[in-house]
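Left out: one protein chain. Kept in place: all the others.
For clarity, chains are labelled A and B in written order, and residue numbers in each chain start from 1.
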Amino acid sequence: MLLQGNEAVAEGALRAGCRFFAGYPITPATEISEVLSVRLPQVDGTFIQMEDEIASLGAVIGASLAGVKSMTATSGPGFSLMQENLGLAIIAEVPCVIVNVMRGGPSTGLPTFPAQSDVMQARWGTHGDHPIIVLSASTVRECFDMTIRAFNLSERFRTPVIVLIDEVVGHMREKMALDDEEEIEIFNRVKPTMPPEWYIPYEDTPSGVSPMANFGEGYRYHVTGLTHDVRGFPTSRPDEIGPFISRLHRKISSHFPEIQTAEYFQTEDAEITIVAYGCVARSAKRAVIEAREKGRKVGLLKLMTIWPFMRTAVEKVLQTSKVLIVPEMNMGQISREVKRVNRGITRVVALNKVDGTIITPMEILSRIQEVVS
Amino acid sequence: MGSRYEIRLGGSGGQGIILMGIILAEAVGVYDHKFVAQTQSYGPEARGGSSKSEVIVSDEEIDYPKAMKPDLLLVMNQKSCDDFFPDLDPEGLLIVDSTFVTQVPNPRAFQIPFTRIAREKFKREMVANIVALGALSQLTPIVSSKAVEAAVLARVPRGTEKLNRDALKAGMAAAMRAKKERLKVEIPPEIPKEDLLDSY
Partner (left out) sequence: MAEVTKLIHKYLRHDKKFPHVWCPGCGIGIMLGALIRAIDRIGYEKDEIVLISGIGCSGRLPVYVDFNTLHTTHGRAITFATGVKLAKPSLKVIVIMGDGDAVAIGGNHFIHAARRNIDMTALILNNSIYGMTGGQSSPATPYGMRSTTTIYSNIEQSFNISELAVTAGAAFVGRGTVYHARLLDSLMEKAFLKQGFSVVEVISHCHTQFGRQNRLGTAVQMMEQQRDQAVTVEKAARMKPEELKEKIVIGVLVDKELPVYQDEYEKIRERAKEVMGR
């Protein structure tokens, strides 16, 4: 079957068990809404078009609290509107998935043209000190897989997970088999098993993740965007606030190997390694193949988890490479992170493009040429 | 990158350029079982404006999903012809809708009036893209006409199958005629350009 990236996101969501979608039309993410408006009612799920993106994420969080896996999809302007409720999902530890099909910005920007300029917004867009999980996809199949992975991680760690794709990937069509028989691992939130009177909804556990009771299942508890104690009640006690915020971070930071994935392409002996993600990773792969044909030792590190930033993966390629090239369709967002990890060990060269068109293999090749000479 | 074959389709919004790309990709990918990646670029206008769709075909997994040097360029209006012709591989194939493309940059181009055929034969300009697809399937070996027909019929709205099949056939026939013409007037390359133009 020929599927669009956005359609694959929708199918992946259904496969992951998503049964609720609330959204607002926005280019270039609208196809996700359209497909789910058709598909969700077929599987006893619910699709609703809300009055804006703020409402969309609010409804998604509400549905998740009621026990239904939920998601929304948007692009830059809508993602900006979602930031406040995103923070609530983080602090109240409500699993949900937000897909941002990136377009050029700032503001209305370039609705129909691609960009990768929301990388830092995905990390720091909502206020307050918080951890976040952000995944990326560069093929139609990855749109499917990453959406499933996003649901699994969100249920596993009780946290919103963001999938960042771009207009190229979202609108691109590739062949993909939708095999119902295929073995796909699905993770569902851990529910409390103790009697309700013993249930402490935000209790610390070795993993940092507490079991989650759904509304209406006998465990009546309080959910709030205020900083709360282990019972979910607002607190202003420093001895409760500190441990709570630390736990929010620890539940992510103690599970990096589970969360982070990357692809290494010909990096073993690479003297020049390209660090890329999303559609640009495809240009980079083409550039690596062509550079290798000319005898240059070039490799590619493709980041599939954007946040938490893959320090260990970058450190690995730093050991062999003399130069890292970081091509991005922004003014340098991931390259800053790569430089931070590098700490002067080797050369890090950014390749930035913000004209609404994809970085081409030729442009990467000529940067390789410049670096070599 | 030996097996990589790049197709670019261009025209104005509303001519069905993107749908043409999707059907073509489905034909090569699903029915002819090759690797395929289809992308597009378009403006904010639903009608008018420029529209571009690209289909990359390969025997192996496709990395870069856009055309770098198209092997085939099919254009449905003058502007996209002017804009995209410089990118075309020198050995590449140019197909133009001669209803709208009157200044053809390469005399070896296939010039077929897709829109006029759609308008006169079917009283429906909207099937011009299907006529064009039919022609394309005859002019390049990259896709089989059987696959194109299957892909068209799977995509078009119910009740319009006959219209679309006929449009496809009309495109194929027009392409066959153009090919025959081409054989008749196949000219050695050393003949000056001016004379070449005369013969068309």
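In this section, a contact is a pair of C-beta atoms (placed from the backbone, for glycine too) under 8 Å apart; a residue touches a chain by one contact, two chains touch by 3 or more.
Nothing here was measured: the structure is a model prediction, and the numbers come from that model.
J.: Quick check: which displayed chains does the absent chain contact?
T.: A
J.: For the chain left out of this view, which of A:4, A:27, A:85 or A:112 touches it?
T.: A:85
J.: Based on the whole complex, identify which of A:106, A:218 or A:242 touches the chain you can't see.
T.: The single option touching the absent chain is A:218.
J.: One chain is left out of this view; which of A:124, A:187 or A:233 touches it in the full complex?
T.: In the full complex, the listed residue that touches the missing chain is A:233.
J.: Touch as defined at the start, partner being the missing chain; which of A:22, A:73 or A:148 qualifies?
T.: A:22
J.: Kindly state which of the options A:2, A:16, A:65 or A:161 is in contact with the chain not pictured.
T.: Spelled out, the listed residue whose C-beta touches the missing chain is A:65.
J.: Tell me which stretches of subunit A touch the chain missing from the display.
T.: Touching the missing chain: residues 19-20, 22, 38-39, 41-42, 44, 46, 48, 50-52, 54-68, 70, 84-85, 88, 214-218, 220-226, 231, 233-234.
Here is the rule we go by: only the chains that are shown with their structure count from here on.
J.: Rounded to a whole Å, what is the gap between the Cα centroids of subunit A and subunit B?
T.: Centre-to-centre distance between subunit A and subunit B: 38 Å.
J.: Under the touch definition given earlier, write down the residues of subunit A that touch subunit B in their complex.
T.: These residues of subunit A touch subunit B: 1-2, 111-113, 168, 171-175, 279, 282-283, 285-286, 289-290, 358, 360-362.
J.: Across the complex, what residues on subunit B touch subunit A?
T.: Contacts found on subunit B: 1, 22, 25-26, 29-30, 35-44, 62-66, 68.
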